[in-house]
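Here the complex is missing a single protein chain, while all its other protein chains stay put.
So, chain A:
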Amino acid sequence: MASKSALTVYKKILHELSANKSLFSYRASPVYLKIKDEYRRNRPVTAKYCKHTDEVLFVARTYLTYLESIRERQIIHSTYSKGEKTVAQAANIVGLNLPKTFDRPHLPLNQSSDS
């Protein structure tokens, strides 16, 4: 698959962090600041320190994969873990309904029989 460039990874990480319907804005979260800092710091560094190119970018991509896969797993889990359908729901798939039941008083157990 086409490897994502640094900018797209950055944007997607931001999207993931803010998509978490969180109580606070992602700007407040320290991870955001740190990632921003790392991006700025590592752009000239990689060539200078003879690091394998895009090494830190790989880590950023991995973190993005982590956030995305956690979210997707949560979605799949909530979609498919509803359990089995009840009898009424299963019948409704083909448009049938359960028959109506009538409540009637219990027959006495010791029914005295004549003769």
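FYI, a residue touches a chain if its C-beta (ideal position, glycine included) is under 8 Å from a C-beta of that chain, and two chains touch if they have at least 3 such contacts; residues count from 1.
The working rule: contacts and distances are computed from a predicted model.
This complex has a chain not shown, and the name its UniProt record holds, of "Endothelial PAS domain-containing protein 1", "Beta-hexosaminidase", "Cytosolic 5'-nucleotidase 1A isoform X1" or "ATP synthase mitochondrial F1 complex assembly factor 2", is "ATP synthase mitochondrial F1 complex assembly factor 2".
Panel shows chain A; residues 1, 3, 17, 20-24, 29-31, 34, 38, 45, 49-52, 55-56, 58-59, 61-63, 65-66, 69-70, 72-74, 76-77, 79-80 of it touch the chain omitted from the view.
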